[in-house]
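Left out: one protein chain. Kept in place: all the others.
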Amino acid sequence: MGLALIVLIAAPLVAGLLSLGTRTRRSMEWLQCAHAAVLLAMMSMVVMDVAEGSVITVGILLRADALSAFMDLMLAFVGATGLLYALGYMGEEVTRGHVLHRRYKRFFCLFNLYLFAMLLAANVDNIALMWIAIEGSTLSAALLIGFEKTKAALEAGWKYIILSFVGIALALFGTVLTYYASEHVLGVSMEALRWEELYRVASDLNPTALKLAFVFVLIGYGTKAGVAPMHTWLPDAHGEAPTPVSAMLSGLMLNLALYAVLRFKSIVDRTVGVDFTGPILLVLGLLSITIAAIFLLVQRDYKRLFAYSSIEHVGIALVGFGVGGPVGIFGGLFHMLNHALAKSTAFYAAGMVLLRRGHKTIERVTGLVRQMPLVGGSMILAALALAGMPPFGLFVSEVLIATEAYGQRPWVAYALLGLLAVAFSTLLYQVSRMALGEPMEEDIPVTDRTRRFTTSALVVNLAAMGYAGTHMPGFLRGLFIPMTRFFGVIVEIP
Amino acid sequence: MIESAVIVLGQAVAALLVSPFIVGLIRKVKARLQCRRGAGVIQPYYDLLKLFRKDVVVSTNTSWIFTATPYILFASTLMASLLVPIFLSKVPLNFAGDVITVVYLLALGTFFLMLAGLDAGSAFGGMGSSREAIVASLTEPAMILSIFAVGLTAGSTNLSTIVHKTALLQDIVTDPPPHLMAFVALFIVTLAETGRVPVDNPATHLELTMIHEAMVLEYSGRYLALVEWASALKLLLFLTLLSNIFAPWGIATEAEPARMALGVLVWLAKVSGLAVVIGVIESMFAKLRLFRVTDLLGVAFILSLLAVVFFYILRV
Partner (left out) sequence: MGVIHPDIASQMVDLCAALLLLTCFAIVAQRRLSACVDLFALQSVFLAVTAALVAFLTGIHHIYIAALLTVIIKVIVIPRILKKVIERLNVTRELVLNVNIPPSLLICGALVILAFYITQPIISLGFLLTKDSLAIALAIVLIGFFTMIARKKAVTQVVGFMVMENGLFLGATAAAYGMPLIVELGVFFDVLVAGLIIGIFTHRLQDTFDSVDTSKLTELKE
């Protein structure tokens, strides 16, 4: 099983290097399809194994417990559909002459390296190596965001660089502080950096140092997750990046950053008790939702619209984690999973709209359902999911979080529901304006070759979105139970 | 009693004799760095002798301040240098004043010099005086604070006590960060107060670049000699402060002739070393524009403030 984990992590790296050597689009397509298949296969093996209760380790470097396997599930699945979608999208750009094959290769190389960095970060048993991997994903993301060399893209990329680098540096300081504290118990060695060892000795660590470390880590990795007030780079970056990249950023990177915060939270909770991290996460979560809800009202660009929606959902997840308790934690985790699926679907649809209409202005887009039924339909479905409608999973998680919040502090629940209502109506209003009605503009056709990829990506994502919301398959249950136990709570899931 | 008088006299003589040498040394270093031979190191002595023999020319528009200032300046600077430990840590006159006295004696001299600059009624003098006012007002807090930073660890503002305790390392914990900052702050203050590049160019007579030179432009003969000597004395005083407060080892802690002789030699070495450093710095940098000088002095102030604050943070 260790081998499956290694292959899972190494596959994107290998694919990235190989993609630099492809000569034609066709060879790249074969390569990336194979890559996607390998990702899905390996991921299934890893998840099935961990869901049965074991923890996969490879020496002292890699460790896949339930939380890591959960992240692998998201990363590999959305990564695979993202690859398919990217093949279609970037292929179209090549056909239209916007992108030369040289840059097409570079794009996929960076895209693959980005996936590699994220997979590594989720599975490595070392707080510092995790930092290095997340920094690596930031670096590749920066190049991907500024990929189209327009003024707006460069500005977005620059803001992303500045804010992300600062955030990462603060997160490193938090990491160093944790190491500083753990050295006293575990000695000056590699052991002091390992998650496994940290869990073991958590109650012996110095509380003040860990509290301080958590604050830095939260600010640092929180910046990468788009937590307000450090979120200002997010709408620009997600709006200006090439759409496959936006999907990856919103769906995966934010969750990975939350994963990092959660890892630290689980240690700090064991050292100082749950009452330290809970309120902080709660406040930041509510702040994020508030800011997102306000700015959602004034959006004119549909990619930025979805970007702000991401901020909102990160906020909801944070509220879930902040509220805590079995239901809160489960709600937060479930929310992360469903958001990844729904947001990537939304971006896939948005990307198709961009390809076929040529601009990002909401006002000028109408009648999607009539002109491009699949795209329009999926955008409406994704928007319904994001807005928190049943039968999608986000509804379940939001209700669970609100319920738990009500049990602890009623005003939180009221605030949450009020803000969600605002976001709900805004999002649905904007999207229905785009999807329904009569088409006003010409449709720029897209080649069949492209359509093959993008459609399959969309359909698979939609199916997953629907399934995840209504079923709880055995392997997921097998992951959730250990994960909630991880945070110190036991839960039974029907 | 006699012994103390002799020591005080010795200190006065040492300060007076060595100060022109320091000025000459700095000029020599600059000349060498500019690939010139330069005048000899003892040239300033010849200059002073020459000036004393010359006639005085005094403008009819001036008041008593103009003629009195050189004497006041010289006297106050000499007094201040008698309070600073040069080769003996417990200076006989230390009952008469501490660091604040020194600072204000120097300020007295500067004040009168500024008035004298205004007195002659020329444009240059007025301009020099106003610029000197800016610089002096900014250096004063930095200077006091940086010496306080060391004084706090010694538990006194009396210069002799500070130097004595530091030299013997009695109940002193030398703490690098604040002392380093205080040293840098005092060094910047030295450059500002003695009119060295990058604050003021001592060799210039261009109207836009003068501060100190502008104030003394009207002086001639023995008045000019006294003013020049006083400014050399001030430079020596600052260099002595820099070396003896932060690194006094080598100074005589008891009034024994042998140790005092050693103290004189060590002092000469330290002060000459610092003079060479100043010469190099003067050659490396260009003079700053006046409103950039405030930035530089701001740095000095912050550093000295931090040095003082560090003391409380690290002890409490």
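Read from first to last, the chains carry the letters A and B; within each, the first residue is number 1.
Convention: a contact is a pair of C-beta atoms (placed from the backbone, for glycine too) under 8 Å apart; a residue touches a chain by one contact, two chains touch by 3 or more.
All figures in this text were calculated on a predicted structure; none of them were measured in a lab.
Across A:A142, A:L254 or A:I401, the residue that sits in touch with the chain not pictured is A:A142. In the complete complex, the residue from A:M1, A:V166, A:M389 or A:L417 that touches the missing chain is A:V166.
The chain not shown here is touched by just one of B:L17, B:I42 or B:L180, and that residue is B:L180.
In the full complex, subunit B contacts the hidden chain through residues 174-177, 180-181, 184, 294-296, 298-299, 302-303, 305-306, 309-310, 313-314. Along subunit A, the points of touch with the absent chain fall at residues 126, 128-129, 131-132, 135-136, 139, 142-143, 146, 149-152, 154-159, 161-162, 165-166, 169-170, 172-173, 176-177, 179-181, 183-184, 188-190, 193, 206, 208-209, 212, 235-236, 239-240, 295, 298-299.
One rule holds in what follows: only the chains that are shown with their structure count from here on.
Centres computed as Cα averages put subunit A at a distance of 65 Å from subunit B.
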